[in-house]
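One structure is given here, and the rest of the page talks about it.
For this depiction, one protein chain was excluded, whereas all remaining protein chains were kept in their positions.
Chain naming follows the written order as A and B, and within any one chain the residues start at number 1.
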Amino acid sequence: MQSWIPLVPESASSFSWQVDALYFYLSGVTLFFTLLISAVLIFFTVRYRRRTPYEIPRPIAGSHKLETLWTVIPFLIAMTMFGWGARLYFNQYKPPQNAIEVYVVGKQWMWKLQHATGQREINELHVPVGRRIKLIMTSEDVIHDFFVPAFRTKADVVPGRYTTLWFEATKPGKYHLFCAEYCGMNHSGMTGSIYVMEPREFDNWLSGNTGSSTPAAAGQQLFQTLGCASCHGANGEGGRGPTLAGLVGRDTPLEGGQTVRADEAYIRESILNPQAKIVAGFQPIMPTFQGQVTEDQLVQLIAFIKSLPGGSGATPGASPAASGPLPSPRASGSPTENIR
Amino acid sequence: MIESHATTQDIHGHPALQHHFENMEQQREAGTIGMWVFLVTELMFFGGMFLAYALYRNLYPAAFASASNHLDIVLGAVNTGVLIVSSFTMAMAVYFTQVGNRRPQIVCLVLTLILGLTFLGIKAVEYHDKYTDHLIPGRLIPSAPFGPAVQEEGQPLDHHKLHLLPGATLRQVEMFYWIYFAMTGMHALHMIIGAGLLTFLILYSIKGRFDPEYHSPVEIIGLYWHFVDIVWIFLFPLLYLLGRHFEHG
Partner (left out) sequence: MQPIESFEVPAPPKVNYINAQYGLKSWLLTKDHKRIALLYLASITFFFFIGGLYAMMIRLELLTPQGDLLQSTTYNKVFTQHGIIMIFFFLIPSIPATLGNFLIPMMIGAKDLAFPRINLLSWYIYLLGGIVTIYALLAGGVDTGWTFYTPFSTTFSNSYVVATGLGIFINGFSSILTGLNFIVTIHTMRAPGMTWFRMPLFLWSLYATSLIFILGTPVIAITILLMAFERLAGVGIFNPALGGDPVLFQHLFWFYSHPAVYIMVLPSMGVISELIANFSRKNIFGYSFVAFSSLAIAVFGFLVWGHHLFVASQSVYAGMIFSFLSFAVAIPSAIKVFNWTATLYKSSISYDTPMLYALGFIGLFTIGGMTGLFLASLALDVHLSDTYFVVAHFHYIMVGGALMGYLGGLHYWWPKISGRMYPEGWGRFSALVIFVGFNLTFLPQFIAGYLGMPRRYHAYPPEFQVFNVLSTAGASILGFGMLIPAIYFVWSMRYGRVAEANPWHLPGLEWRTQSPPPTENFEVTPIVTWEAYEFAPPEETEVVGKFGPEPERI
């Protein structure tokens, strides 16, 4: 179906056809009004062309009725466009449950990706079809943007913070990955591919691609070598420092009365700028690790902390190799992916 | 709005009447509205910096309190008083010009100028203190990069050392000083321009250029001066008075 309609890219995610539908609606309305205005203009220009050199037409003051009509109707149409787009967007950005997490670090001019199960990729991402994939992304240098046209989704990748993007691929294949925020000399070269695979093929790929430890395991090592265990305990049980087990997603009371919901950004900040938020009841004695850990290592530490027993969110250890359909409203095989 | 005389240019009008205006009133009105519009642009200009201040103060409250504590509140308060009095003398100068009292008019203008220069002098002292304490952010002064001495726990209190409240880091304090220098520096620049304008006013007043018919330059420069004063009235509490309930640093 794609080969002869060069109007839209391939539809390969659960969003794609939804976004395309909105696109066709807006295109239709645009075409309608453009043709309408053009036709009226052409008609008037011909019908009311000047016939004698000195003729003066009768002036017409205006019409409140018409003004109201052509204010209210466009406004209502605009509201349908707004509402539809907003609803789709809200769904698109709501972080999903039970998603496979992949950590993405963008840098000039390449993408570094690491699966929760340890596989590392450069400029490529292999994912299974029919599963929700959540990308947790940051940049090492300037702002980049992770853009997959076939999935109709993108998000800026910003240094100093984590941004997320999720999708559910619906069609196996190979799709473009572009950097879509100008980032310097080789911006046009910062491209790659997303490989969407059938579950069995993906399992094969996974097993053929081990070799590096999972980010959580690497994080555990760092936790020891950097000395975190001496205050937080080897398994995050706490001590001179707060307990880290089960931290993520938990509301944490701070010195000074505030409460903060612990997430990846909070952990990252606590490692780099520990004085910023002191947990209630603890001393401000944690040293800063600014300059001593790279973005990759931060990601690994965060993965380790998330993996500690009692931790919430998608358990990175959940193996996609487990067979059987996972609880998902769009279990593979449903007809919705084939809808265009 | 405008009195409608469909007259051609009043060639016998006031010597200060510009050729494209119908009469002095139109000229005065144009000048006043022009100055107000200009002040709106100034508001937007400073507004960007106020936004940055609000953002970072919200992000780094402890650092901002520590740094604010470390500013010299006495000098700041004196400067505030100086500017408020200078606005008063400026307003008096405008009044005397309107009623045609040249002597007091010139005296008030000169007083305003002196007070303005006093403000700048005190500011210079403050800036110099920052320089000696290595508080000038980044590499603005390449030979003296940011690096203040920090008050250690248990050491005798040294007012030259920066006391960091819990949760504050030097990096964040540097951000405060960046905003401090940007805002007070921009303000000082406007004061210098104001001082220059006042000098012109004084010279013209001595030459007798102004009279009750034509005094709009005094008025509109007075507007400018009041605006610069008001900006300082906002800057002073925001920069100097944060976290005063903490121990003096």
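In this section, contacts are C-beta pairs under 8 Å (C-beta built on N, C-alpha and C of every residue); 3 or more make two chains touch, one makes a residue touch a chain.
A quick note: this is a predicted structure, and the numbers were derived from the prediction, not measured.
Judged over the whole assembly, touch between the missing chain and the shown ones holds for A, B.
Contact with the undisplayed chain is limited, among A:120, A:161 or A:250, to A:161. Among B:66, B:79, B:151 or B:172, only B:172 touches the chain that is left out of the view. Not every partner is drawn; the one left out touches chain A at residues 6-9, 15, 18-19, 22-23, 26, 29-30, 33-34, 37-38, 40-41, 44-45, 48-52, 54-67, 70-71, 74-75, 78-79, 81-82, 84-90, 92-93, 108, 141-143, 145, 147, 149-150, 152-156, 158-161, 163, 176, 178-189, 191, 273. Annotation for chain B: contacts to the undisplayed chain at residues 1-2, 4-9, 18-22, 26, 29-30, 33-34, 37-38, 40-49, 51-52, 55-56, 60, 137-140, 169, 171-172, 174-175, 178, 182.
The criterion applied here is as follows: only the chains that are shown with their structure count from here on.
A separation of 46 Å divides the Cα centre of chain A from that of chain B. Chain contact summary for the complex, chain A toward chain B: residues 255-256, 273, 275-278, 284, 288.
Within the complex, the chain B residues that touch chain A are 60, 62, 166-169.
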